[in-house]
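A quick write-up on the structure given underneath.
One protein chain omitted, others in place.
In this document, chain identifiers A and B correspond to the written order of the chains, with residue numbering beginning at 1 in each.
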Amino acid sequence: MTDGAEHYEAVVVGCGPGGAAAAARLADHGVETLVLERGTEAGSKNVSGGLLYAEDSAPYTLEDLFDGVREEATERPVTDYYIHNVAGNSVKTYDLGDLHEHDTDWCDAVLRRQLDSWLEKRVHEKTSEVGGGVLTNVRVNGLLREDGEIVGVTCDELDPITADLIVAADGVNSELARDAGLMDWEEPDEWFQGVKAVVDMDPDAIDDRFDIGPNEGAAHLFSGDLFEDVRGGGFLYTNEDSLSIGTVFHLDSLVEREAEPHELLDALLTHPLLAGWFKNEYREREYAAKLVPDSKKVAHREPYRDRLVLVGDAAGQMQAQGPIIKGMNHAVTAGALAADAFAVTRGNADPEAAGRRYAKLLEDSGTMDKLRPRRYELTRTVGEHDAVTNAVERVLESRLGSLAVGNPIADRLLQRAYNSPFLVSMLPDTETGYVSLPTLIAEEHGKTIYWENEIEPPTLAERIGDLTYDTDVGNPHIELRDQSAAASGAAVSACPVSARDFGGGCYRTEAVKTNGTEETLVSLDTQPCVECGTCAVVADTEWEHPRGGKGVEYREG
Amino acid sequence: MRSIVLTKGVPDFSEGAVSFDEDGHLERGKTPTVMNPNDELALEAALQTKVRHGGHVSGISMGPPGYADVLQDAMASVYTDDSYLLSDRELAASDTWATAITLSAGLEKYDEEVADVDIVFAGFKTADGETGQTGPQTCWALDWPIVTHVVALDIDPEERTLRAKRLVEGDVDEIETVEVPLPCFVVTDPEFEPTYRTASHRLTHKELRAETEERAAEHDDHLTTWDHTDLNLDPDYIGLDGSPTIVSSVDPIPKASSDREATMLDPEDGMGEVLEEMQPYAAEAGE
Partner (left out) sequence: MTTNDDSEPEPDETESDDGEPNETESDDGLSHPTRDKKHVRALTDGDYADMWVFCETQGGELLEVSKEMLGKARALMDQFEEDYGDEEDVVAFLMGDDCEGLAEECIAYGADVAVYHDDERLERFLHKPYTEIAAHMARGEGTVESTDWREYDEPRYILFPATNNGRDLSAKVQAELDSGLASDCSDLFIEENEVSNPVKTGEPGVKKTVEKVLHMKRPDFSGFEYSTILCLDNPDRDFHPQGASVIPGSFEPLEPDSDREGLVVEHEMDIPDDWFRVEITDYDRLEAGIDLTGHDVIVCLGRGIADDPTAGMELGLDLVDAFEDAELGITRGIVTSSYQFEGHVEAYSKEERQIGETGQVVAPDLYIAAGVSGAVQHKVGMDESDTVVAINTDTDARIGDFSDYFIEGDLFEVLPRLTAAVEAGETALEPEAVADGGDDDD
């Protein structure tokens, strides 16, 4: 029933960069806009690797919409960019400056609690001038329909609300996108999983150890043999007074290798290469995890239904440009374009007018082609085919291959290749690109690192213990539909806050005896959940976000 | 709606803030004073009324001049519009009876001279005295209808009635729904939760916050202090003189020590000690 329901012209769900951009732009157009954020403050539910780009070619950047955001809410700009190819203690480093600067107006490291909470205040100022505002601690749990058509949202904390435009900017695990049937959680190969540690470091120490000025920042990527052959890599970004260090892996690869994400992160943290930066001091502020959509495969080309439009992660808009991942900038663009689309179609009787217009704007602005390049869809079938991969692997392993990669000319060519936006986007998502090639490069060209890295990262129990939770006691937000190891066992290792032989995480297996036969079953405790969504993909669950304000609260993000 | 909230300053009993002397007695001088935690719920109830129906909320406290800070805190954190402090040396050492007489005199003066009051809100039990009596006794002095242990409430401004759900303790706990005509006196239960089910109420709530934070910064401009002559209260009936009860002694409650040293026992022969600990709690042998 929608009679008597509260009505706003636009409801924006989620106050991350995508939702904030949409709301700010809607307010600019004079649209009465209500923003609903499930965190206790915007940013408390958000994690990103940490680089926010502003592209020359993009129709909107965050700074266009929020004056002063760089001065007040972001960390250091990235002025140095490197990739390290690692094989054991041998490391070959390439400067990625050219790739990084391609089409880049500016790029800042960010911590999401700081950034998003700042945005929330600005959005509230803007939207309250047009009769709306931002409400936190409100979880939108589904779509309100009338005669089968989407007309609004339902919430845990509020009575149903109708709206002429509903912007789902509710993140990678968007419940609205799933309610609308636009996104799913089916295939592990459509997702990456990132884990990150925010590590305390004095600003002067950062300047000194990374050889940068106070208003400069460094970005470092890591690939090679330090991750147990799991497809993915690591990153390190400098913030004002901390480092964001993390790893991102293909979820299917994590599952296949039964790898423990926190151990892969530790492998990076304890690599000798990082010893020079840590100087044997390590204080971890926060451990975090997030699912990342692989936009090449899942970015929705028509991210709308009825009055609903999807923005940012909710629509799979996360571009992996080879080693460089761009997500927030596209969410900002998409949010602003959705708002513009609504502004020009306002009053149109067709409920899908705004959505259609929004999809067209995504195409016309070139945004969709960055997210989901057509050429990728052509090469994908070949690039990821096992036979092809194996053939390439064999060549690399052969003396001829080693010779080719290992000669001095190859060294220069390789650096150029890494810096080509076209080439890196074509790099197949196989072990070759992530592991074999970098390992070979390091073996052939690398210098041996002799530093000793003696830091001890916290245990998983300690990491969970250091996180802030407001547990919704008696009201678990995830339910395990199938307890069998076959259906849900993958979560035990893939979940970033679970591990085999660790009883204090979300997932664990236990041998259960019934009627004389022993069976291995999976059990779930949602208390330590960081709401990343991994188990929604790799296990058989009924997955929802916790109620508003409940669950994990990130301080850094 | 015109609401008044009764509030009191209490020692901050939270860990790290509270200080005890060697004998285990509270050191008031070293322990900061904060708003009584249960009073926050009374303020929340008043705020809910204001958000839903508009109006004005005043905070009233009885205590030394320093309690102005508590009223300021009430203004900043739960959005009162103005503050009244009943403060006078004659009021020192009041027990609940004398406190109730004083507060009711303040409420009557407010009702006569400032504005007609619709609802008086009070919290359950203070964190120090923990009597739970002052609300009911103050209301008794006013002879208004009272609803206590309120966990949820709703007001019909046209009918001028207040409907509340209240918690009744017994061998089995119960929830009662009661209807009361305004003006009335409401004592919130520690389980009270304000409910805001519409976005517009929540936005109003947020707006009030911004507004009152500014006001609280200039709290002195919004504070009225009344002494016993303002209240026309006879010193014989207030403060220590007007208090039936006195505290004859105070003993610290010993705290269980959390520093334990486990005695390792072998089940094969060494459980005698444990069994001795258990035996006093054994069920009487069945027939």
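Please note the rule applied: contacts are C-beta pairs under 8 Å (C-beta built on N, C-alpha and C of every residue); 3 or more make two chains touch, one makes a residue touch a chain.
Not measured: the values here are computed from a predicted model.
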| query | Any idea which of B:26, B:76, B:114 or B:223 touches the chain not displayed? | reply | B:26
| Looking at the whole complex, which of B:112, B:156 or B:176 touches the chain that is not displayed? | B:176
| query | When the complex is taken as a whole, what residues of chain A touch the one chain not shown? | reply | 465, 471, 473-474, 483, 503-504, 510-514, 521-525, 527
| said: Which parts of chain B face the unshown chain closely enough to count as touching? | reply: 6, 8, 11, 13, 18, 20, 24-26, 28-29, 36, 62-64, 88-90, 92-101, 105, 122-123, 125-137, 139-141, 143, 145-149, 163, 166-181, 189, 227-229, 232-238, 240-241, 243-253, 255-256, 258, 260-269, 271-279, 281-285
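We take it that only the chains that are shown with their structure count from here on.
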| request: Would you tell me which residues of chain B are touching chain A in their complex? | output: 196-200, 202-203, 206-207
| message | Touching residues of chain A toward chain B in the complex: what are they? | response | 6, 8, 34, 36, 124, 128, 132-133, 135, 138, 157-159, 161
